[in-house]
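Of the protein chains in this complex, all but one are displayed in their positions.
Up next, chain A:
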Amino acid sequence: MPDGLTLNKIIAQKGISIGEAARRVADLGWTPSYVQEAMTFPTDYKISKAPKDPMKQVLRSYFPMQEEKDNRVYGALDAALRGDMFRNVEPRWVEWMKLFLAIIPFPEISAARSMAMVGRLAPGDDLRTGFTMQMVDEFRHSTIQMNLKKWYMENYIDPAGFDITEAAFGKCYATSIGRQFGEAFVTGDAITAANIYLTVVAETAFTNTLFVAMPSEAARNGDYALPTVFLSVQSDESRHIGNGHSLLMSILNNPDNHQLLERDLKYAFWQNHAIVDAAIGTIIEYGTTNRDKNKESYAELWHRWIFEDYYRTYMLPLEKYGIKIHHDDVHEAFDRIVKKNYVHKVAQFFSAGWWANFWRIEAMTERDFEWFEHKYPGWYDEFGAWWENYAKLSKPGNPPITFVDTGYVYPHRCWSNLVPCLIREDIVVDEVDGEIFTYGHEVDRWTHKVAFQGEYQGRPTPAMGRFSGHREWESMYHGWDLADAIKDMGFVRPDGKTLIAQPHLSFEEKDMWTLDHVRGYEIKSPLITLRGMTPEQRDAHIAEYKKGFKVHKI
């Protein structure tokens, strides 16, 4: 065979270039003249410039590529079983997957639905293939995650909690926080939801902590399945980031949009921080048994992925287009993680209400304390006694820790992001439409009272969404007995009495709490209680709340 001649060269035939193929595919679109497409999902943005497709990929190369990625994922899952992964996996880690994987398939499929919204609004057809691939990608993510969850259920020592997963998603206070995330992709102003909140902020910034940082921690805990699935999922995200950026550039093109863009970047960044950092920060820091002091803490990961990578290289350059970026919010979010112990307070809250969970949380131990103190100096002073108490009260026969006088004050809940107002000094109370609400931070108050309204800074915003539903979980069970509420949620094992949640990882039946162990304690809604106070009582209560608390050893 002559030099340089290969089989590929012999059989190759002239084809069209990728750019030309993408151009011809984009030319499939036309402007209807018989019947106009209705703008069924409203937006207050004006988009006249057609977004360009940065990826220039066509579906005939997309599907085989995705099938190949799938083959690797499913092959790896088979290999994990053959390698007896579950014999060495850390239950502390897998328990948190009951929460995480109950939440994430809904935001994923919501992202698929949101492609309908941007697909209809974006002028031209250049980006339609990008939207199509993202729609099918998100269908992939949602169902591949349901598959992973089923796989854990079938192979992990304690399947309870996985078995009720989508029912639990509907009932749990913690999954509602995730639902705020998913519903925000598809409801209200279509560009606010499907472009800014979903692609420009959630996918471009926060999927790095969700789908890159978290899998690394999974691997450290003997779980090779989560990295396999989620790094494959993350490999799809670059397409979505490209879609989001391309549409953002079309929006930026019209200065009339800048005011709304500033509003939405502020809202979306803050709420993504509040929700994703609460969940993923807790899972990474508290779901692990690996206490290697050389690995990055969540605060360090956040600084790398969100501050350096996203804020500095994606958000800041938007200023040259005349967009006001709220630097103070970004710095404040970082301070909340580093200085105000946001993640630790969320973990403390999840453990305070362990009985309302559908996964187990075990107590932190001396080994954990040492690592936390190393990474977050001062941690032991604030949280050490809490976890020691938690360990002490973890066996049935004790009262649930929530109802023991440890000094802990059950928190109010933020009406905007549904995470409780855990940084006590930052709580804000305000009135909207004649009703009292509590917020975790001033930006959360602004989100509800200013951003999610029909007018913004004197400009009509008729497309903007509204907060609705029973946003405070505790108000659903105000005055209920703990045991009745747990039963109502269905967070009970098949024997009809043993709780799914346990404040430990013992698999001995004698160590497991039942409904009888939690009967006789009453749930109270902080919001209903607050609304029942006189203005003076309320002021005094909030002033006291802002002072915070000190947990003492019992």
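The working rule: contacts are C-beta pairs under 8 Å (C-beta built on N, C-alpha and C of every residue); 3 or more make two chains touch, one makes a residue touch a chain; residues count from 1.
Simple rule for what comes next: contacts and distances are computed from a predicted model.
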Note to self: So one subunit is absent here. Using its UniProt record, which name fits best from "Chemotaxis protein CheA", "Proton-conducting transporter membrane subunit", "Putative ABC transport system ATP-binding protein" or "Toluene hydroxylase"?
What the structure shows: "Toluene hydroxylase"
Note to self: For the chain left out of this view, which of A:A76, A:M146 or A:A219 touches it?
What the structure shows: A:M146
Note to self: Considering the complete complex, identify which of A:K56, A:H273 or A:R471 is in touch with the unshown chain.
What the structure shows: A:R471
Notebook entry, point to check: What is the set of chain A residues that contact the non-displayed chain in the whole complex?
Noted result: 11, 13-16, 20-21, 24-25, 27-30, 32-38, 40-42, 58-60, 63-64, 66-67, 70, 74, 84, 86-91, 94, 105-106, 109, 112-117, 119-120, 128-129, 131-132, 135-136, 139-144, 146-147, 150, 153-160, 163-167, 169-171, 176, 179-180, 183-184, 186-188, 222, 418, 454, 462-471, 473, 476, 489-490, 493-495, 497-498, 500, 507-509, 512
